[in-house]
Each structure stands twice: as structure tokens, then as C-alpha cells.
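Can you read through this structure? Questions will come right after.
For this depiction, one protein chain was excluded, whereas all remaining protein chains were kept in their positions.
We just call them A and B in the order they show up, numbering each chain from 1.
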Amino acid sequence: MIHDSVIRPQLVTGDKTLHDVTNEICRPIENKPSTSWTVGFILSLVFLGILGLTLGITLAYGIGTWGLNKTVQWGWDITNFVFWVGIGHAGTLISAILLLFRQKWRMSINRSAEAMTIFAVMCAAIFPLFHMGRIWVGGYWVLPLPNAFGSLWVNFHSPLLWDVFAITTYFSVSLVFWYLGLIPDIATVRDRAKTEGRKFWYNFFSMGWTGSVRTWNRYEVVSLILAGISTPLVLSVHTIVSMDFATSVVPGWHTTIFPPYFVAGAIFSGFGMVLTLLVIARKVMNYQDYITIGHLEAMCKVVMLTGTMVGLAYITEFFVAAYSGVEYEQYAFVNRAFGPYAWAYWSMMTCNLIAPQVFWFKWARTTPWFIFMLSIVVNVGMWFERFVIIVTSLHREYLPSGWVMYSPTLVEIGIFLGTFGLFFTCFFLFSKFLPVINMAEVKGILKNRE
Amino acid sequence: MAKKQLYWKGEDELLRTKEFLASQKNEFNEALPLDEVFSENNLGLSANRRDFLKFFGFSVAAVSLAACNSTPVRNVVPYLVKPEEITPGNANYYNSTCGVCSAACGITVKTREGRPIKVDGNANSPISGGGLCTTGQASILGLYDTERLDGPMKVSSGSAAKSDWKTIDGEIVNQLNAIQNAGGHIAIVSGTIHSPSSLSVINDFKTKFTNTTHITYDPISYSGILMANRDSFGKQVVPSYNFDKANIVVSFAADFLGTWISPVEFTKAWSARRKVEGADSILKTIIFESNLSLTGTNADLRFPMKSSQEAVYVTSLYNALANLAGQPSIQIAESGALAGDSIKQAAKALWNQKGKSMVISGSNDPKIQTVINGINMLLGNYGTTIDLDNYSNQYKGLDSELSAFAADLKSGKYQGVIFWNSNPVYSSPLSADIQEGLKKAKLSVSFSGTKDETASMCQYIAPDNHYLESWNDSEPKAGLYQLTQPTITPVFMTRQAQESLMSWAGVAVAGIDPFAKKGIYNQNFAAAPYYMYMRSKWAAMGVASDEAFNTALHDGVYKKAPVAATIPAMGIILNSIVSDLQKTIGNKANLDLILYQNVAVKDGSMSNNPWLQETPDPISKVTWDNYVSLPKAYAEKNNIKNGDLVNVSAGSVKLNAMPVFVQPGQANGTIGIAVGYGRDGKVGEKGPFEKIGKNAYPFMKFQNGTYNNVINGVTISKIDGNYELAQTQTHHTIEGRDIVRETTFEKYKKNNKAGNDKATPHLYTLWETKEYKKDGAPNHHWAMAIDLNSCTGCSACVVSCSIENNVPVVGRAEVRRRREMHWMRIDRYFTFENRSNTNYSEDLFLKRDFEGVNVTKETGLEALDAIEAAKGNSEFLHWENVKVVHQPMMCQHCGQAPCETVCPVLATTHSTEGLNQMTYNRCIGTKYCANNCPYKVRRFNWFRYNDNDRFDFHFNNDLGKMVINPDVTVRTRGVMEKCSMCVQNIQAGKTKAKREKRKLNDGEVKTACQRACPAGAIVFGDVNDPNSEVHKLFMNERSYRVLEELNTQTAVKYMVKVRDIDNPTA
Partner (left out) sequence: MIDRNLYLDKNKTVMFGIFENPDMFIDTVAKVHGKGAPIIDCYTPYPIHGLEKAMGLKRSLLPVGAFICGCLGFITAASLQLYIMHFDWPMVIGGKPTVGVSFVPVLFELSVLFTAFGLAILFFTRSKMLHGKIPTERVDMRQTDDRMVIAIATDNPSVDKNELTNMLFNGGAVEIKERTNNGYDDFTDVNINKGNNHVTANH
């Protein structure tokens, strides 16, 4: 039985019957695509084209087509990688952690959040792959396979290898989690399907789901366990990503604060992106009843909290540098804040630390258009965070003789924009062919109508 | 006796007699000649025999190669007749002489499968002393230059057409005879020639064509010194400067470590006298100059000097010394006024070292040089530090000869002209006259190997061999003879210039020519007749027997006992030249232009060499361009910034749109422009025939009978537009970091750890440090020690490294993107000396502690500039007075390498001998290692640099590729690369030692940079061997590690730099 507290507002408004839920959520799948959908989809396809083109150029000529140089050998590529991985954190986090905490408000957003996770990780994966000088061999040499002579394996001391394991694990587990959640809803769509094609495909993916209580029973157990292991997984992934930097000797990278700081940042950016998407989605697909202001507000609170956490981390870094007494460390941070890339640093500060503070005001938390604007600001800010960490640390390191400046080329910019193309293409397809809201779960939290 | 048999054996070999064929069966019955080439000891009979066989067998190699094709050998072609001493996979070494400049360094050429791939200094030669300059290193590519002509050319009605030797020989001889019969004059215009045989060839030519004049012309001439010595002592020679005998040298803009006369020789001697271990004095170096030269960066004391006032400086020095010596002084306007106390103090310092001092001037003005002679006379340096008896032949060109020639050519006096190893149309300010005159000439021939500016104006081009294809001898110094031997058959249908002259003059070759007789040589292999000619000359010299000659050939050097140096008498009253001297003094208010030679490109004769172009200037770190080097004060006043474009004009001569580089150390009121640029060359960003830089030769000013590189009264006008110079280093201060350590000589004498006594950081590690052991016993642990005190920053190591390790050239655009591939670089840091508030010349001498006033941080510098500006002080003295340190930087081969840990695929790991190895074919190019390298020495292959038209350098054509070192992989696109400490040489050395069942000797294996270094600043060896040189240096109190606190435990240690600035007058 469901026992909703009296104080807590309804999670789904507008007295839906179970059937209403099914109808409304299946509507976009069963109806013709709306114009807004078509326009958006075509636009994303265009950007996807840009991705193909720019990656093609990179493959044809070499990494030299990017703006990197002898000193700054990671630039936009790894910046974007961390950016996307960060975004990829909200999904699993929402479904896993909130499930563990029995936060029922997650239910109408976790599906799309998980989808976002998967697509974001796909985008992220592009960068570590293509930043390799020789992707054609690197693609599989990073797997634990012996080389031609059996003598050379992989190096388990290398954070990059940890990345390989972390990202692949995270991606595949998220995928399983997401797909398991989809099965009952696919079955629902299957049973409503009119055309043969739909019948076949939805049947194919529904795996003969009937809604047997026995299965439901196991299903609950499985999702609980998956949630249980996904939670540390989410945290581990960005921890390991942060170790790419933390375990190096580069001043500005070599700090123990990175793991928690990166995780907080990831949640921050993840929720930022979720907000961006949901504010649009609820409008376009008019899901206002399912994704209520309440949902948005809850997420705004998380954004504000995590934003403040990363802000704290930024300040702590400075303290640590000053306290360490290491001149290189100290210079690295002075250079961050007042060096040639100061503009990046301050835009990061503004977007990530200062901007989210407006969420102290209820109006800010409950006004969709404003939330949307701010979620964009958050995304921008988090991108700058990664840029600042990577580029400003590298461009002025130990030996002044090697100090340089770095600026991206059109190819790099194209790849970055292109990944948005990929992301939204996937997302539009998802919203067209799969229920973006977890019907089964939502049905569970409808108020009794007796 | 033995040798006679051998001679005939060679004959048989040529004749393919049965005996020879039989002998083929057991040609492996003796060890490889390679083993002996470097073991200088006991040159017994056997060694001679082998050496004879070496050059003999080479000729057979030549046959077989020539038999394949006259164009470069592309495919692996099996030897038709296997030359006795060539074993595939083993290198052969031949001693020879560098033919780039007339300094004539002795070299050792490394050949693989009959193909020269590396040139290094020959330790036997007193000129090179085992080192070699950037230009010499890079000269090997001149052999594989696609621009070389592949045969004689005939220019008819403006268009050059390929011809053959028979035709042009015929036509040229007819013309010569015609001119001769008509009583016309013939001129042979050549660079300095000090080869006795070549000179005698010219004489033979003169005897045939009686109206022939031989004009010697050097683009960078030393006529001033020649004329001064003629006037002063009646000896028109450049003396020998014995830096090793001096305790103090005062130089007026003579860049003797970089480009002056014989830089390799001088660097060797200078650095030897700078060794501080156990020394109670080191060679104090004081320099007065306008441009910041390499010598200026290494001098203990450097005074900015407005070069147009040099006469004032030298006369005031003379007068200061004359006072001390009680001699009459020179009466010259404002003498002493300008130079101030620095001169007085310098004079004191010199006087204290009478007879052990040296004063030199880079000026080409005979009068100034005469005063310099006077100074050295006062100091009694002749016969000790300056030797006129064992004089130098390295430069003999008189500018007056050239100007006379140009006039006569224009007037049509010379109807025939032959250019040999000279390119006046490019490098002479009289280019216009010569071009005009050439049109009138009935016959004009150039021996140039490429279609250079002069050659393309001539009627015939009779391309000379590259020096690596030639026989020759040379006499760089009186009594010092060096031999040049071919190390490969002529790659093209070229013919040695001497041979051409001989055939035109119909010189009969004495003695038998075994090669020619057998008709093995087609016309394009021309060495033999001149070889025989040379032998006859050497026989006359007393080196008749094959044995003696081969010994000389093996050593590359043949010395006669030096003459006892005498003290000459000064045959000129200095006050008689005052008026001429006065002429040289320019208007102080005007801007001076000082033309200088870049250390790499030098006079420009090899400016199409990609290695040289990509070698950064040691001071400005600019590649691929020349530029206007501007003092800060001027830039501030006229609001000119780096990369702005200016027009430079001096009278009628103009140079438009020159990029500007604001050079710290550039004396106020002067600007500098490098010569040697602006040539037609294939090498360049935009492909064929894009000019690199601009030609500054036309600025050269004729004065007092010489061409002077100091031009007073140039004007600069800023124009619109901007030009980004390709620099390899753009941050110039060391930011006060403990990367380069230095001290002063006095401090060092008191405490050998001076400057190096910083508390060593606590080096914590989580696990015990790796020791390099092989089954208990200590294994090799390769390490390197670099003495910052010896290193002059000349960059020879950079080029040498690039050649040895097939480091690609990436071109201007990529260097701009900061992607040069050099494995070895030389970091250069400026220290700005803040004495805006004091009379700098005063405190330079009286100040005991420099640290107090040094500005090493960019921020500090900006602050200083602000103070200056606020004071309205436009002098910016702190920019004018900079201290400079050079720090060679390459992979430090860390024992606990940050790069190794982060590679996901184990592409970079540690060897059991302490080397940080790079496995190219495993690398996937994540570039993490480079990010994690604190020394930033890892280089990434951003593109494919070979067979790629976007990088159209020597890696992009089959000919250029012949220079590739077969022992080193050519890296593919997308992999990381870095210094390997020449692991190929280490392995070769170990294999050799193993084959000979002995331990590897210390110093047996040398890295490319070590071999190149004329200063001997780099020592490589096994630090686990307690007796090794490098071990001793590691124990030395001066040695330290860069960034030691990171506990990377580098295998490279640096030695503290020591400056002798404490008591300037000592």
C-alpha cells in the first residue's frame, strides 16, 4: 500500500487513473512526431554531421589539426571528456541514490536522467578515444591483451587504464539498469501496439514480460541491488577521472582534494543538465503533471548545495597551495586567478559558486524559465572548471622555458559542438520510441482513487 | 714491401684476376676496420694497410654504386663487388675536413653502407678539437640536397639547359683561348682558399692563361685584421689567437665563441680555461658590444657599446694602457669621455695580466684593428697569446680586391670570370655592379653546386663536388695540413672544381692514375686526377710514400713543427691614423645598424638547410627568419612591439617590412640584423623558392678600404601589419626558480659548494629506491653530467642530436604553434640587472653581490619598467644589461619517472640500465606522459613528418632520406618521442666490447650531443662505475639535479655555473 504523508504535496498532480498515465505517457510514442520534435531532431542531425566531419579531419591528418602543442598536450579534448562524464552522473545518481533513500519524487525523472547518463557517457567516450595519436591501435591496446610478442600488457599503475575500466563499467552497468527499468513499460507499449512492426520490436525488447508478481518480486530485488552497487560506482567513476589529474606531478593537478571535489562537481553539472532537459521536455511533451514544480525545486536545491560544495573546493585549493609552501604550486594558483587565463577562472567562479546561490529564493527555485537559464549557466561554468584545471595548470609548469599559450582550432570546437549533436539525436530518438517517464513506477505513486 | 704487394692486390682487384677472385673467398678473415679507426694508438704497418684498403675499397664501393645509377640510390642494391671493409650494419669512419667555411675544422665522417650519415669533429685536428659547430654538423645534408645540379649547365639566352662536360669543356676552353689571344683579362673569384694543391692548380691555370687574376673574397671578411697587420707588422695575415694561454680577454664585439674566425677552436680553448676545478684563475672574459652575442652571454662582464663609437672605446683603452705604460696616447676627440670607468678598470685588469691577456675586436675596420694591435703591443701579448708566426690562413679575402674587381668587371676589363665557392651577387653589397658587369663578360663560369644567385647569372655552371665527395688538402694554419677525402661517389654528374680548372688549363697529371688507367671512372667521378696532382704536391712537401700519406689520411691531419713565435715590431705611429680613425666614429645621436651572423645560418651559404633554419638562435630563440633586433628603450619610445613590421633604410639601401624582436641586451641606440637570410631556397613554409628572411648584405658599408658591418645613421619607420616570429621559447625570465644555479669564482674558491649549498629537500618515497644490479653485481647505470660553466649555448648539440636521431624538421608554421621536435633544446634565461639608479659602469665593477639587484621574475621586470617609465627614464638600463644563462635540457631519464607510471600501455618503461625507454611501436599517443613530464622534454608526432608534402623537407624526398640514420626508427604519426641517450650507440658499444670479450671502457660510448660539443660541457657514462668520468662529476660539489625536490632521481646532473666577477681588476 502507498502511504503518502499528509504534508508532502502530490508527486503526480491532476488525479490520474492508471489508464490515463498509460495513455498520456504513451502518446508521444504512438502519435506522429510533433513539429518541435522534428525541427529539433533535424537540427541535432546537422550537428551530428559536424561531429563526423571534424572527427574525419582528425583521423585523416592527425591530432596536429588541434591547437595542442609541446607543453599543453591536453586541451579541449580532455576538458570535454570530463565535462560529459560529469553530466553523465546525474542519471544513475538520481535513480540509484534516490532509490536507496526512497525518494519517490525521483520516479518521474529517473528514466530520462538515466538516458541522459548513457548518451552523455557516449559523448564523453569520443574524446579519450580520439585524443589518442593512434586510435586505430589504441582502441584495443588499452584492453588487457598481450601485444604481438606477449611481453607487453597494460599498465595497471596508470590512471588512464583505471579510466578505461571505470568508464566501460559505468556505461554498461548504467545501460543494464536503464534497460531493466524499461522492460515493463516496453511491455505496456507492446500490448497497445497496433502495427505489426511495433508489435514485433516492442515484443522483442520486452522479453516476454507479463507483469507476473513473481517477476516483479525479483525485479524489485534486482533494482535494489543494482542501485546499491551503482551508488559507489557513480562515486568511483568521477573519483577515478579525478585521479587522472590527482596522481600526476603537475602543479594544480597534484592535490588530494580532487576526488570529492570532482564528484560534487559531477553531481552539480549532472543536475544542471537534467534541469535543462526536463524544463524543455515537460513543456514540449506537456508532462507538467508528472514533472512538477516540486521536482524542479528539489533539483534546484541539490544544484545549490553541490554548487556551494565545489565553490568551497575552489577556495580550499588556494589555501592548500598557500599552505604547502611549494612555489610551483603557489604560482599555479596565482596564475589561475590572475594569469592570462584569469577570464576563464572568474567565469567559472561566477557560474558555479555565485550563480546557484539565487536558489536560496523560492521564486528562483520555482520559476521554470529562470531555472532553465540558470541550468545553462551551470553547464557553462562546469565546462570552464575543467578547462581551468587542465589548461591553466599545464600551460605554465615547472620550467619557464616551456611556458606557452593554448587556443583551440575550429576542428576542436567542431568536435565539441558535434557531441551535442550526438547527445540530442540520441535523446530525441529516445523520446520518440521509448516512454520517457517510468510508467510502472509512476503508477505506483498515484493516490488512491477510492 | 708489404704495402707494395697490397698496392698490386688492389690492382688485381680492379683487374678481377684469378688471385683476386680467390682472395674473395676469405675476405672475412680479419676483424672489421671499424674496430681500429678510433683506436689512435700504434699506427703500425698493419693499420696503414687497412687504411689504404679503406679508401681503396671505398673506390670499389663507388664503382658498384655508380654502376647502379647516377641518380641517388633508392633501393637496397646488393653490392656487385663487395667492398672489403663495408659490412652491412657496421659503420665506417673516415677522417676528413669540413668544407663549409674556411675555418676548416677536422672532421670524422660516419658512413653506413657507403653512405655518409654523420659528421663529427676529429679530435686530431687542433681546429675542431673533436667538436663541430651547428653549420658543420648540418653540412652533411648539403650532399643530399635536391637543389644540387645533377650535371653541368649551359645558360643560353637566359634559360639554363642541361649540358655535358665534354661540350662545356670544349666551349669554355675556346672562350678562354679567345680571351687570352685578345689580351683580355680573366678573373677567378673565390672564397678564401688555403689548400696548397688548389692554389697551385690556380697558379697552373694562371701560367696557361697569363692575364688571370685570382680575387679572394669572403662575405664576412677579416680584411680589417689583414690590413692592420700588414700596416703594423708587414704581415698580411690573421694571427693565431691562443685563448688557452690568456688569463683575460677583452673583446670589442668579437663574437669568438659564436662566429668570429674559428669559433669551434676558440670555444675549445676558452672552455678549457674556464674549468674551475683546482684552478686559481679562470679566463676572465670582458666584452663591449651592441648586439647580444653568444660571447656576450658567456662573458663575465658585458658592457653595452654603441658600435659606431668603437674607435673611441679602443683608443680610450689604448690611452688608459699607454698611461700605465708611460707611452704617448692617441689624440682623438672625446676619447675616454664616453667609455667611462669601465674602460679604465678594464685597462687595469689587462695591465695586471700583461703578456697573459688578449684584446680583440670584431670590427672590420683596419684602423680600429691597428689600434687593437697597438694595445696588444703595449700588453706584450704578441708571441704569447697572439701568434703572428704560426698565423692562420682561414681568412685571406681583401674587400678592396672585390671592389676593384666589381669596378673592372663593370668597365669590361674582365672578359672572363670564374666564380669558385663564392656568391657575390647575393653576399656582396656590390651585387648590382657585378650583375651589370657579368652581362658584358664574354665568359662567365660558376663552380657552384646549386643554381645560386651568382651561378644563375653565369653562362656556364660547372658544378663542383660536395666536399664529402672530394679530394682536397688544406692549410688552415701555417704548418698545419688537413686532408679531405671522399666518403661517397659523387651523387650527381658533378666534377671537382680543381679538376675542371686542370682540364681547362690542360694540366698534365704526374704519376700513374690507377683508376683512370683502368677506365673505371666515367667523367662524373673526377677525384682521381686531382688526387694524383695532390699526391705530387704532397710528395714535394716531403710526404711522398703511400705509407706516410695514408698515415696523414688516416689521422686527417699532418703537422709541421711550429715556428718559434717572435715579438714583431710595430711599424706604424698610431697618431698618424687618427684622421681615418675619426672617420669611423658615427654620430652618437643616430641609430647604429650592426649586421651579425646567426650562429646556425652564419653567412648564408647553407641557408637552405632545414636543420639550420630550425635551430633557434641561442639568444632570441627565433627560427626560420631574420629580424630587426631592437633595444627596449627605443621600442618604448616609438611604441614598437614584438612582431611589428618596420622599414629599415640606410641611405639608398632599404629593407622593407622587417619583423621586430625587442632583444634584451641590445645596446641603446643600436639595432641588429642577421645576414645570411633572404636567399632563394627551396626550404620554406610555402614550398619552393620562398625566401626565408631578408638579405641584409647590401647594408655593408665601404670605409677605410673594407666593408664594415656597422652602419651609423639608419632610420626605422614602423609600418602597418604584424608578423609572428617562430620562437621556441617565449618566456624569458626564470621566475626566480631554483633551476639554474650559479656562483662567483671567489665564492667557489672559498667553498666548492658555493651556489649549490641549498638545503637538499627531504626526499620521501613510499618504497625503496631501485638499484641497477644484474645478478648481484652492479649493472650499467647510464648518466650524464652537463657543465653549465662550459656550455656556451652554441646549439651544435641540438643539430647533432637531430641528425643522429632522425628528428624531423617541422617548419616555421609548426614552430609558431610551439611544436618543434628537438629532443635536445637549450633553455635560455635572462636576468635583468637593476641599476637604473646608479652609474652602471661604476657598480658593475665595484658591486660585489649581484643577487641583490637581479630581477628574475616577469612581474619584477614589469615593475622595474614601470619605475623607469615613471622616472621618465628612457634608457631602460636594466634591459640593456642582462645576464644570460644557457641550460641544455633533454630527457632527464628519471629513476622514478612520472611519465612511466601514467602510460596505460607500457610504451615508456625503465631499462635495467637506468634508461627511460620509449617504445614507439607500442605508443598509442595519449600524451599523458608529456603532460606529466616536469621537464617538458617529450615531443609528440602531431602529423606524419615523412613523405608528407606539407612538410617538404629532407624527409620528403628520396635523396634527403639518404641521411637517415638506419639505427634509429623514423617515428610515425601519433607517437611520443624523446631523447634516448643515443641508446643505439650504447648498444653498438656494448656489442663491440662483448665481441672483444672485454669490459666497456669509460668514454667509449658517446652521445651525439657530447660528440658535437666543442666546449666538452657534456659527459656521458656509467655512473655505477666508480672510476668513470661521469661518476666523478656526480660526486663533484658543483653537481645538482634540476627539480630535485620532486624526487624524480634524474640520471642527468648539472654543474653550477661560475662567473669571474668578484675582483674585476685582478
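Please note the rule applied: a contact is a pair of C-beta atoms (placed from the backbone, for glycine too) under 8 Å apart; a residue touches a chain by one contact, two chains touch by 3 or more.
Everything numeric in this text was worked out from a predicted model, so none of it was measured.
Across B:His910, B:Lys961, B:Lys990 or B:Lys1032, the residue that sits in touch with the chain not pictured is B:His910. Touch with the chain omitted from the figure is made, among A:Met207, A:Ile315, A:Ile354 or A:Leu410, by A:Met207. Only one of the listed residues, A:Leu152, A:Leu182, A:Val263 or A:Ala313, touches the absent chain: A:Leu152. Against the chain not displayed here, chain B makes contact via residues 767, 769-770, 894-901, 906, 909-912, 1049.
Contact residues of chain A toward the unshown chain are 1-2, 17-19, 22, 144, 146, 150-157, 161-162, 165-166, 168-169, 172-173, 176-177, 180, 183-184, 187-188, 190-192, 203-222, 225-226, 229-230, 232-233, 236, 240, 243, 439-441, 443-444, 448, 450.
Keep this in mind: only the chains that are shown with their structure count from here on.
The centroid of the Cα atoms in chain A and the matching centroid in chain B are 58 Å apart. Chain A meets chain B in the complex at residues 61-64, 67-71, 73-74, 128, 131-135, 137-138, 141-142, 147, 152-155, 157-161, 164, 244, 247-250, 327-328, 331, 394, 396-404.
Interface of chain B with chain A (complex): residues 729-731, 733-737, 739, 814, 817-820, 825, 827-829, 887, 889, 898, 901-906, 919, 922-928, 930-932, 934-936, 939-944, 972-976, 1042-1043, 1046.
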